[in-house]
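Omission of a single protein chain aside, the complex is shown with its protein chains in their original locations.
In order of appearance the chains are A and B, and numbering begins at 1 in each one.
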Amino acid sequence: MSLLAVSNLAKRYRRGGKPFAAVDDISFEIGPAETLALAGPSGSGKSTIAKLVLRLIEPDAGRIDFEGGDFLALSGAALRTRRARLQMVFQDPLAAFNPRATVARVLDDPLRIYNIASRAERPRRIAALLERVGLDTSLAARAIHEISGGQRQRVAIARAIATRPSLIVLDEAVSALDVSVRGQILELLLDLQRQERIAYLFISHDLGVIRAVAHRVVILDAGRIAESGDARAVIADPQSAVGKALVAATPKLVRTSQDAS
Amino acid sequence: MTVLLSIRDLVIAYRRDGIEVPALKGVSLEVLAGERLAIIGESGSGKSTLALAVAGLLARGARVGGTIGWLLPASAGAKAPLSVLPDISPSRGEIGNSGAGSLLATSKIGEGGDHSVISPLEGEMSGRTERGAKDRQPSALATSQPRLGRDIGFVFQDPSSSLDPVIPIGKQIAEVARTHLDLTWPDAYTKAKTLLERVHLPNPDATLRAYPHQLSGGQKQRVAIAAAIAAAPKLLIADEATSAIDTIVQAEIVALIRRLVAEDGMTLIFISHDIALATTLADRIAVLRHGELVELGEARQIIEAPRHAYTRALLDAHLGLDAKPLLDRQGASA
Partner (left out) sequence: MSRLHRFFRTPEAIAGALILALLVAMALAAPLLFPGDPQAIAGPALLPPFQDWSLPLGTDRLGRDVLAELFHGARTSLAVGLAAAAAALLIGAAVGTLAGFASGLLDEVLMRVTDAFQTVPSFLLALAFVSIVGPSLGVVVAAIALSAWTGPARVARAEVLSIRERDYVAGARIIGMHPLEIAFREVLPNALPPVLALSSVIVAAAILTEAALSFLGLGDPNRVTWGGMIAEGRTVLRTAPFLSIVPGVALVLTVLGVYLAGEGVVESTAVRRSLS
């Protein structure tokens, strides 16, 4: 049974007075502990789908089923309760936190809102979360703007897993990171997936990264699905025009065979 | 190949909250005329600081030491310039090595047969000596500092902030041509239109009258490139010029830069965090880390036989379409 099922999702905006479809008749499913990647050029609707799935914006048509229930039917307190199971990590971790926040406060919020731990117990839970994502517990007292980009993204992941979600939307979550940090964050995400059976909706423009971490990929073009399937198979032999263009445009390191070892 | 630009022991530090933060810690390298040099590094490596220093765009209050020596080849006519240093100017703050002797006192001018070239500078100097240099300059060499726009074209990462939102595209490009090529406005507009055709923007006539917000990110970057090359500069610097746009457009922009550099015989300094992207464009690659140059070599040598461990780490971290998927490793160990 699928964890998230999106069917016939549509969202239209007005641009220069004319309506245009940002997302047009999109359907896909994600199973437990599975990573589904959304790829496509800018303007293909990747981020709009993320926002729709998270109910940050409302669709014009379509259906979203999450954990066996109609996710679009929820509102108010019921929606807020359900959100614990569906989290997100943003591209720019600096913009994703209140500029006045400390690391401790960022992690305290979900624990408090969902009554996951009592006030007295929370500092210990925060320390445990920091350790889980490979950060030193002394970081808790630091302001968000004082720590490095890689550390911030780890804090963002710690916040996302604080409520024990079954699905995390990763919106270009590693795109702004240095390559050396990127590898570590991807390893962390895969480790969490294995340990906690978390599914990811992994949004990225980088086919190299998608190929490394995703099970399946959906390639989007102008709000529609161009093709989808097993991530490695699709990237090895894309059928759609946009899929071919994306593969062709990905920078390649031309290394001789001796380096493959 | 002749040397276009010689950077010696370049030290740059910014002052932040009263504390000096080093950005470059003694970088020396030469840029050859006509080559495509990629400078790569991660955040905090100093790659952008190096680009800004070469263009003379460093922020006020930056402390600068070392030298940037220019050897612009004699181009059409009188303006053939020598010269030292762009803007390590005294007005900008303290300059290191100010006790050192003047450039021309120590450098060999006109070495070999080529009188329009001052060859790699010996010794150190500061920007202060330019006036002194003028006096001692052989008459064949008019002194002139390389000017941004005329001698150096600069393309920034974010075209939305490098283009003026309230001035039509055509005027922004024509302005560069008018300023640096002494053209009249109608001639400058004709030139702007030609440039828009050269960067492959559809419908150049309409684009001349368009404002930046009416274009997509990739189109804006094409406009920024058109403006950068309007005065036919000898050197084009692209500072993360393709980082803010998606993969497909990035490939188009890189192809455009490659073609323009080849057609105009420009020298290219291409700043990037992406080693794979750099290898698709560059003849040579310089790898910066924490403000130091860790490796410099032919692009092929850098990717096939990196000498420095850091370069190797960067190559290993690259996730190409032929890389071993992380997922498999996970599966195998689970």
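Everything below uses one rule, namely that a residue touches a chain if its C-beta (ideal position, glycine included) is under 8 Å from a C-beta of that chain, and two chains touch if they have at least 3 such contacts.
Note that the structure is predicted; figures quoted are calculated from it, not measured.
The omitted chain makes contact with just one of the residues A:A5, A:A84, A:A104 or A:A128: A:A84. Contact with the undisplayed chain is limited, among A:D92, A:D191 or A:E227, to A:D92.
Residues 51, 54, 56, 80-81, 83-84, 86-88, 90, 92, 95-100, 109-110, 113-114, 145, 159, 162-163 of subunit A touch the missing chain (whole complex, contact as defined above).
Here is the rule we use: only the chains that are shown with their structure count from here on.
Taking each chain's centre as the average of its CA atoms, subunit A and subunit B sit 36 Å apart.
Here subunit B touches subunit A in the complex through residues 42-43, 216-217, 245-252, 273-277, 279-280, 303-304, 313-315, 317-323, 325-327, 330, 334, going by the rule given at the top. Against subunit B, the residues of subunit A that register as touching in their complex are 35, 41-43, 149, 178-180, 182-183, 186-187, 190-191, 194, 205-209, 211-215, 232, 235, 245-256, 258-259.
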